Structures are given as C-alpha cells and as structure tokens.
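Our next item is chain A:
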Amino acid sequence: MEVVITLFLDGLSRGMIYFLLAAGLTLIFGVLNVINFSHGAFYMLGVYSTFLAVKYMNMGLAFIVVPIFLALIGGVAEFVLFRRIYKSEHVMQILLSLGVIYIISDSIRLIWGVAPKSVTMPSFLQGLFRSGNLLIPRYNLFIIIVTLSIVIIMFLILYKTKTGSIIRACTINQELTSCAGINVPSVFLLVFMAGVGLAGLAAVIAAPVVTGMLGMDAQMIIIAFSVVIIGGVGSIAGALIAALIIGVVESLGILVLPGFAETFMYIIVVVVLFLKPDGILGKPMT
Partner candidate 1 sequence: MSKIFSYSFTRSYFKYVFSALILIILILQPFFLPPFWTCLATEILIMGLAGMSVNLLLGYGGSLPFGHAAFYATGAYATAILIQKAGFHPFFAFLCAPFFAAIIGGVFGLVIARLYRFYYAMISLAFSMLLWTIIRKWSSMTGGDDGLTGVDTIPILTGINNSYYFALIVVFISIALLWIIINSPFGWTMRAIRENPVRCTFTSISVVRHRYVAFVISAFFTGVAGALFVIYSHSTFPDYAYWVKSGDFVAIVILGGMFALLGPMIGACIWILLHTILTASTVYWLIFMGIFICAVVLLMPEGVAGLYAKIRNQYTLKYPFLELSGLAKKEP
Partner candidate 2 sequence: MFFETRSLRKWFGGLKAVDGVSFHVKPGEICSVIGPNGAGKTTLFNLITGYIKPDEGEVYFKGDNITARSPVYITRKGIAKSFQIVNIFPRLTAYENIMVAMLSQKRKSFKIFQSAKSLFRDECYAILESIGLGEHALTSAGQLPHGNQKRLEVGIAMTMKPSLLVLDEPTAGMAIEEKAGVLSTIKNMIRDQDCTILLIEHDMNVIFGISETIWVMYNGKMITSGSVGDIKNNEEVRKIYLGEKE
C-alpha cells in the first residue's frame, strides 16, 4: 500500500514538471496559435544550462537565471523566426520548429559535448521524508509545493492583472484587441517568452532528477503535446489536470506493465480525441 502512495506522489511530482512544460506550450499554442515543436528542445537547453549554472553559481540562483536566460533566447527566436509564420499553414510552423530543434540540439552538442550531464541535488533537499510508514523523497514534495505556488501565481496574473486580461483577450479575438489599442505583437512576444520561460522553470526543477542527454527533447515534446491535447488547447487548468493524470499513470504503470509507460499515454490521448476532441477543458480549435 505504501508503495502505491509513494508511487502516486512520485507521479504527482512528475506530473508537475510535465505541467510546467505543457503550460508554456498551451500558452503559446492557445494565444499565438503556433505549433512549437521546439518547446522540448528549449527545455533540454534549460536542463543543460542548469548544469552550467549550478557549476558556477548555486541552485538557488539557477532558479532565477535559467528561466530568464531561456526566455531571452525564446524572445530572440520569436522575433527572428516565429513571428513571421503566425499566419502560415501548420505544416510550415511545424517545419520551422523542426529547424529550430536541429539548431538548438546541435548547439548543445557543440557546447556541452555528447556525454550525459547531471546535476547534484542540493543537500537540504535530499533524503526522505517520513510520515508514519511512508517514505517520500523530499525532492518530490519540493517539486509539488513549488509548482503549486507557480500555478497560483500564474492564475493570479492571468485573472487578476491587466496584463493577464490582455493576454486572455488576445486568445479570444486578436483583431478586436489590437483595435482597442493594444500592441498585439508585443503581447505575442511577451507570451512566447513567458512560455519558454516556463519551460526553463520546468528544466531547473527537473534537472536534479533527470539526466541531461541529447534526445531528451523528443520524449518530452510528445508528452507535452499529449498533455495539451488531453487538457485542451489554451487551458492551463486543463493542462494541470492532464499532466497530473499522465504523471500518475506513468508512475503506477510501472507496477502494471513496466517499460511501456508511453503506451498508456497514447491510449489516453486517442481515447480523449475520440470522446472529447477539444480536450477536457479546451475551447474548440478553429
């Protein structure tokens, strides 16, 4: 029984990381209507950057530096590349993000080499937390708490601030928003940077528990998009629910059928697509 609970919490913390990644993606997809396959590559860049940051600074600073760094890179990418294809067909968008993936992953190989990298966990977060018979890795709790705080902050921003309402307005109707005097391109830039920044945050949090290696982006982007599909495009709340479900299913799936975690995820995606194509909480896709 304890095993199940431990695995369940493990799944929750996995799900939280997936959520952070997917939240950025659903933001970009929902507001800008751009399919950004390179989101996983940005995440990978984040993990590697965390390694560097931890090496020269410490984990705490990394929490701030890495997301900002990633957001800046995302901003450059948006300005130079993505901005021009908002109105293009989806094929072109996917292809462009493919190009970006190639550039990012080979740049990573250029800078860091092929050997896998890992980040050591800060000592105060290591170890297990005891509650009766339960043994829970402290870091999992840390992930859950931190991510929840971020979720709360995000909701506050989106629903309680002027900027947030502007962003939400852009999701619903771009033309009207720009007629209202809002500089839509700047909003897009901001949203894109925020999205990539979230990926950076996910990377920093995930860094101590994953190994940084080339090719991790492929795995993560599929999971991220699956979360977005299941939760509904443009819905942060949906992404949260979907991410947690996927995380838990993945964890508990080890009990049932080890090694085939992705299969469960694909099954859920297919089922959702057939039963409720817009996702759990999504708005219909135009």
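Methods note: a residue touches a chain if its C-beta (ideal position, glycine included) is under 8 Å from a C-beta of that chain, and two chains touch if they have at least 3 such contacts; residues count from 1.
A quick word on the picks: all candidates are chains of the complex that A comes from, given by their letters.
In this text, all values refer to a predicted model and were calculated from it rather than measured experimentally.
Visitor: Any copy counts here: identify which of 1 or 2 touches chain A within this complex.
Guide: Looking at every copy, the candidate touching chain A is 1.
Visitor: What part of chain A is in contact with candidate 1 in the complex they form?
Guide: Touch residues, chain A against candidate 1: 35, 81, 84-85, 88, 90-92, 94-96, 98-107, 109-110, 218, 222, 225-226, 229, 259-260, 262-263, 266, 269-270, 273-274, 277, 285.
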